[in-house]
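The structure under discussion is supplied below as structure tokens; questions concerning it will follow.
All protein chains but one are shown in place.
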Amino acid sequence: MSEEQAGFIEKLMDNPIGLLVLSNGVLLVVYFLWGLFEIETIAPIPDALKAIILGGK
Amino acid sequence: MAILAPEKGWWQKKVASDEKTWIMFAAVVALALFVLMVGWHLLGKQNPSYIVYSTSPDEFYKLAQANWAKYKVGEEAGIPVVQPPPDADVFVLASTWKWEPVLVLKKGANYKFHVSSMDLLHGFSIQPVNMNFAIHPGYDYVLTFKPTSAGDFRLMCNEYCGPGHHTMIGKIKVED
Partner (left out) sequence: MSFLKCDITGFNVDKRVLPLIKANAVVSVVSLLLAILTAILVLFTRWQVVHLLPVDWYYRILTLHGLVALVVWIVFWEMAGLYFGSTVVLNARQIAPGLGWIAFLLMVVGTALVAFAVLTGRADVLFTSYVPLKANPIHYLGIILFAVGALIVCGLFLANIIVAKKEKTYGGGPLPLFTFGLLTATILAIGTLLSGAAIYVPVFLWSLGLIQSVDSIVYRLVFWGFGHSAQQVNVAAMISIWYLGAFLTVGGTSINERISRMAFLFYMIGINLASAHHLLVDPIPSPAWKIVNTSYFMYLAVLASMIHAFAVPSAIEVAQRRRGYTKGLFDWLKNCPWGNPAFVSVFLAVVTFGFIGGITGVINGMEQTNMIVHNTLALPGHFKGTVVSGTTLTFMGATYYLIPLIFRKKISFFGAAKAAPWLFAIGIVLLSAGLSTLGYLGVPRRHWDITYAGGPFTYTYPPIADLLWVVAVLGGTIAFIGALIWILVVVISVFFGKPMTGPADFQLPLASPLPPESKEHDSKFVAPGTFALTIIWMLAFLIFATISWGWLSMMWEVK
């Protein structure tokens, strides 16, 4: 870890609002937006499969 | 001191070697767990499926009826008994408070289960092999099972679904 990085993290640790944004930003993107996107894009049962199930003995 | 601001130079203080060794060790184990989960998808035989289709209770019910009609071999306790051939699609329907149909499977063969709920959330729990999945209304969860042991198995509901929850038990028979 270089000195400059350490300085940044040290400052971040002393900044409650910065930490609040970081923490909940990660949660929003990685957990919520990604997860909701996947749920919203579930495909319906393919017609080919439906035809097989409903069709020929 | 936990209730006072840290002493001067705290940020620069060197990490003691026992603490450092422990953290490295813990990090290696954590990484190994990560690799294990990814690796099990490639090499392991038990992975939760991620094939799912959106559907509706009506549509799923219709498909299930057609599927059972094809493979029905009898009836037990008022529930149709269905014996699909290996590699077939098998529809399993959860509703308050029963599992349909009763299944007769062959050990060592693959079956493509389609599981969905007619109403509430249900828990798909095969005992005594203890495999558990969450079943939603409006979603067709496609799980490919290969029974590796023969005998009489039970299919329980393990997601609370009202006062009759404890009567929701089905049956899977696996023949050698």
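Observations on the structure shown:
Think of it as A and B in the order they're written, each chain with its own count starting at 1.
The definition used in the following text is that a residue touches a chain if its C-beta (ideal position, glycine included) is under 8 Å from a C-beta of that chain, and two chains touch if they have at least 3 such contacts.
Nothing here was measured: the structure is a model prediction, and the numbers come from that model.
Within the complete assembly, residues 1-6, 10-11, 13-19, 21-23, 25-27, 29-31, 33-34, 36-38, 40-41, 44-52, 76-79, 97-98, 119-121, 123, 125-134, 136-139, 141-149, 154, 156-171 of subunit B touch the chain that is not shown.
Looking at subunit A, the residues touching the absent chain are 9, 12-14, 16-17, 19-20, 22-24, 26-27, 30-32, 34-36, 38-39, 42.
The rule is simple: only the chains that are shown with their structure count from here on.
Subunit A and subunit B have CA centres that are 23 Å apart.
Against subunit B, in their complex, subunit A makes its touches with residues 6, 10, 42-46, 49-50, 52-54, 57.
Interface residues of subunit B, counted against subunit A in their complex, comprise 11, 52-55, 59, 62-63, 66-67, 70, 89, 91, 139-140.
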